[in-house]
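Yeah, one chain of the complex is gone here, protein chain that is, but the others are all in their spots.
Going in written order, the chains are labelled A, B and C, and every chain counts its residues from 1.
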Amino acid sequence: MRVVRDHLAEPVPDAFRLPIRIYWEDTDAAGIVFYANYLKFFERARSEWLRSLGFEQERLRAETGIAFVVTETTLRYRAPARLDDVIEVTVRVAHLGQVSIAVAQQAWRDGRLLAEGTIRVGCVEIGTFRPRRIPDDILTQINAPAR
Amino acid sequence: MRVVRDHLAEPVPDAFRLPIRIYWEDTDAAGIVFYANYLKFFERARSEWLRSLGFEQERLRAETGIAFVVTETTLRYRAPARLDDVIEVTVRVAHLGQVSIAVAQQAWRDGRLLAEGTIRVGCVEIGTFRPRRIPDDILTQINAPAR
Amino acid sequence: MRVVRDHLAEPVPDAFRLPIRIYWEDTDAAGIVFYANYLKFFERARSEWLRSLGFEQERLRAETGIAFVVTETTLRYRAPARLDDVIEVTVRVAHLGQVSIAVAQQAWRDGRLLAEGTIRVGCVEIGTFRPRRIPDDILTQINAPAR
Partner (left out) sequence: MRVVRDHLAEPVPDAFRLPIRIYWEDTDAAGIVFYANYLKFFERARSEWLRSLGFEQERLRAETGIAFVVTETTLRYRAPARLDDVIEVTVRVAHLGQVSIAVAQQAWRDGRLLAEGTIRVGCVEIGTFRPRRIPDDILTQINAPAR
């Protein structure tokens, strides 16, 4: 049953994962993590995932004049996280195109799904923000089976 | 034609609007507004919209023990905003339920659509985060024709 | 008596002032404004103060290749601000040098001092971050008696 699997099961086994600690800066007056901050957590996980594939975004900018920009975000918030929690954020490629990638991401704590969503990032030229083809070496790395 | 109207026309005439100035804190190393911050801008506009209807969230918390929490966000980013820009954020009720509201929001600058999306907020009990009926006076105010 | 004047009196009459509303994004799990955010509020007030003197930072960057960067901050937090509060942030030049300005700033709510401090900003060349003389027209404007 899908609901059970989503909420109580563990994250997808082959997904990239980044543990993230919750600090004061992440919380709001309701005593929980401010929802907008999940976009930051998801971004950190995507950055570390790219890095794990061998790509640093600052170097990409300097060497190729391209950057990845977020063009669409869809998130559902299912349960709150709190100060001192360690959450685990996953990264899985949902769709790989020529100029953009759709990334499915989830945030978990102790086997409980806290938030999930899809982030679409486009490859653009620095300065003009015009779409550019994703470099072949990145496409190749992303397509390679997970280690 | 819808696309033309969305991108080049002005915001919906009867929507609530909040002008927001872009400061250093809102930008990132790409020289533009960091995409996650649109969720903050949209939140500010919803707060002012609630206030314009006569409701302060802090007082709601204290007097009724309820709060509105964001349960779902969908955003598309269409054009970048930059330091010193003044953008205009709109609020329009897309769907009004018993325990949640779907709010359609847009960010504009000089007749150009920068970002748009739908934010679903649920009415919950403080502490337990269990769903609660939206108080009648709020429902009534939201349903009243815009002044 | 200085303490009384600081805490209970109104802000310095001739200081530049910016009213700022407190939103969810500004608060933390202690139910109050997260202290680091006062640096953002003070920055917004300095930006609007510069703008009131006729200077936009984005245009400065583009036209003169210079920017103001913060080199030192000293803040004391005296009383908490909360969700829905409107605070008033003041700007007063404490010291005007050739390459840097020390700005004395305070945050008030209803005649009560919430936070205060001094922010030193240096004038630098974009890219290298090397010190540059503050442009004469800015120095002249800052030295002019307040309108």
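The rule is short, and it goes like this: a contact is a pair of C-beta atoms (placed from the backbone, for glycine too) under 8 Å apart; a residue touches a chain by one contact, two chains touch by 3 or more.
Everything quoted here is computed from the prediction, not taken from an experiment.
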Inset, instruction - Over the whole complex, note the residues of chain C touching the chain we left out. - result: 30, 32, 35-37, 39-40, 43, 67, 69-77, 80, 126, 129
Inset, instruction - Kindly note down the residues of chain A that lie in touch with the hidden chain. - result: 21, 23-25, 40, 43-44, 47-48, 51, 56-59, 82-84
Legend entry - Residues in chain B touching the chain absent from view: 24-25, 27-32, 34, 36, 82-83
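Quick note on the criterion: only the chains that are shown with their structure count from here on.
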Legend entry - Chain nearest the global centroid, as defined over all protein CA atoms shown: B
Legend entry - Whole-Å gap between the CA centroids of chain B and chain C: 28
Inset, instruction - Please list all residues of chain B that touch 2 or more other chains. - result: 40, 43
